[in-house]
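Apart from one protein chain that is not included, each protein chain of the complex appears where it belongs.
Showing chain A:
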């Protein structure tokens, strides 16, 4: 005995996914189990409610933003491949990665991690973080603990510091510049056990 219930071969497109995301077979397997666990209705797709069932996520201030990051605009469900692709952003960066210019940006590069974080702010995905969007995120993170004025002043300061071309919004490049000194790889990586 000792045989497993599922092997990587049972998962559709497993090899492709491994290639694309850099996850090992073992990781894909574990993620698949997790996917199936979250998929309470056993329909092979996840809905926003399925993510909502994770309690720790429900109390994360940006929980809803994180959930919506999994769903492309207009889509209501996410399949396993998309699930893994998003999670791939959080794989630790491979230090010794060498790639030629023609290859696609790996899923877990610093740029992609930054893009994910940018998406948390930029809810309407227009490529800019507007003042309203910033306020929304700040409100979610702080709740009723700060007053409206304090919130406005925080947002004001943040925009002033980051907005270089004075268009009252933070573009992705401005976002990236303001975070030059932050060790993104470390802060946005989740290490798998084996």
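Quick notes on this structure:
Just so we're on the same page, contacts are C-beta pairs under 8 Å (C-beta built on N, C-alpha and C of every residue); 3 or more make two chains touch, one makes a residue touch a chain; residues count from 1.
Everything below uses one rule, namely that contacts and distances are computed from a predicted model.
According to its UniProt record, the chain left out of view corresponds to "Glycerol-3-phosphate acyltransferase 4" among "CP12 domain-containing protein", "Glycerol-3-phosphate acyltransferase 4", "Response regulatory domain-containing protein" or "Acyl-CoA thioesterase 16".
Check A:18, A:66 or A:81 against the missing chain and you find that the one touching it is A:66.
Taking the complete complex into account, residues 1-4, 26-27, 29-31, 34, 37-38, 51, 54-63, 66, 87, 90, 116-117, 120-121, 137-138, 141-146, 150, 153-154, 157-158, 162, 170, 175, 178-179, 181-182, 184, 187-194 of chain A touch the chain not shown.
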